[in-house]
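Note that this complex is displayed minus one protein chain, with the remaining chains in position.
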Amino acid sequence: MGFDPQVIRSLPFLIDGWLLTLELTLLGAAGSLVFGHLALALQLGRHAPLRWGARLYISFMRGTPSLVQLFVLFFALPLVGLGGKPMLAAALALGLNSGAYTAEILRGNLRVVTAGQVEAAVALGMPRWRIWSRIALPQVLSASLPALINEFTILLKTTPLASVVAVTELTYAGQMVIARTYTSTQVMLLVSIGYLAVALPVIHLARRTGRSIATRRLSAGVAS
Amino acid sequence: MIETPKPVAMRAENVVKSFGSNRILDGVSLTVMRGEVVCVLGPSGSGKSTLLRCLNWLSPPDAGSVWIGDERIGMRGGGRQGPLPESEIRRQRSRIGMVFQSFNLWPHMTVLENVMEGLMSVKRMPRLAASDAAFEALRQVGLEARRGAYPASLSGGQQQRVGIARTLAMDPEVILFDEPTSALDPELVGEVLAVMRGLAARSTTMIVVTHEIGFAREVSDRAVFMDGGRIVEEGPPTQLFDNPSSDRLRQFLFRFNPTPSRS
Partner (left out) sequence: MKFDLSVLTGYWTSLASGFGSTVWLCMASGTTAIVLGIALAIGQRRGGRLLALLIRAYTAVTLGLPLLVLLYVMFFVLPDFGVLLPARFVGVATLAIYYAPYVAEAVNAAVTAVPAGTIEAGVAIGMSPLAITRKIVVPQALPLLLPTMTGLLIGLIKDSALLSVISVHEFMFAAKEVVSATYAPLEVYFVVALVYWAVTSLVTFSTRLWEQRLGRAHLSALPR
């Protein structure tokens, strides 16, 4: 299989792009967990305006294209003095977008924590934040694991968006090489492999985690 | 100042509780002395469980007062009005233990961790001390050997005993039992009642809502019969069960124990 020597010479550049993609994905994942928990906490809180704010955030992030969200953020950042930072805009946009989905995933798994479990904790005199951190959160996270891993894959597949604000992640790097060398097929093949090499194992991991959680639950019998 | 234990462990005065338009508790008063075992019986809907949940403010009453020792629960006593802050109520709750019908163990923690959690979260005990205290509590219910197991691998009776251990570890002044054996298969009831008998023998103050008339008759110092949100009859178990004075209690006992009562 003959690869154009120009492409081979561009390999380090492409790998740098691949690493930046991974960095973006991880930053987005971190942001997703933070924003997701925040949105969930606000939704469960006592202040109605904050509850509504959280719901609006989730509806907006899920109802508008991430491309538009990225542009809005990219052009809004300079207004708060954070202009000229495409990487920040991209990571923030990814985190905010994914955070809405994370919040819904966690919310969907809240029922794992039965009312009885919470009552037992209240009867002991446990403060609310400890009930959340020691009783509810560990169980909710555990039940959400397959869906969260899936969300991670979706994050990875959303990172190419950063190329439209000239962040040199894998897709943009690929485009730059193509512009220089006119070897679309070979470069796109490498770029595709770059994504598949991460996405496919992670998807496989999600399936296996989902199965093992399901089997653990079944052997535990009725939800206690 | 050394605190001498007060003779009255817990007290409810004219407790009223409604859910929507249903008045579940219609002015219930009950005094439980230190070291007493009081059993509360009655048909479903009589308000027994609701009364228990009012006692530890899990379900605050609409009117009336609840006292632990000489401290009023949930509301400011003395000259001041209004509810107590959440942190105060939590502290009061930690003096009261509760054992639930559906055990309510935390499935993601081991038996030992379940028993330790209250000590660390509420009493701020360091991990090692909590672990020792939890082990001791498990020993009292005979389950120290299963401390590394998860609740899912335990039988119902064992889970309930862990629930009791979780309460014991907190060293409460009074333990409330909300139909502790109602969710158990018949052959598992005995092991839980045995633990409860052991606690009674050690002068633990207990308020037990139960259908187990045999247990109530043998172990309780006083039995209380509730119906329609009120206490209908109250007294030593022999008096209540062998010589019921109210028709409703007679009907109730007949349903559970269809033998003619001695006249």
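Going by the order they are written in, the chains are A and B; count residues from 1 in each one.
Here is the rule we go by: a contact is a pair of C-beta atoms (placed from the backbone, for glycine too) under 8 Å apart; a residue touches a chain by one contact, two chains touch by 3 or more.
Values in this document were obtained by computation on a predicted structure and should not be read as measured data.
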{"item": "Neighbouring displayed chains - absent chain, whole complex", "value": "A"}
{"item": "Chain A, residues in touch with the chain not shown (by the definition above)", "value": "59-60, 62-69, 71-72, 75-76, 79, 153, 156-161, 163-164, 171, 174-175, 178, 184-185, 188, 191-192, 195-196, 199-200, 203"}
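As a working rule, only the chains that are shown with their structure count from here on.
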{"item": "Between chain A and chain B, centroid-to-centroid distance (C-alpha), Å", "value": "46"}
{"item": "Footprint of chain A on chain B - complex, ascending", "value": "56, 58, 86-87, 90-94, 96-98, 100, 102-108, 117-118, 121-122, 150-152, 159, 163, 166, 170"}
{"item": "Of all residues in chain A, those that touch chain B in their complex", "value": "114, 116-117, 119-128, 130, 134-135, 138-139, 142, 219-221, 223-224"}
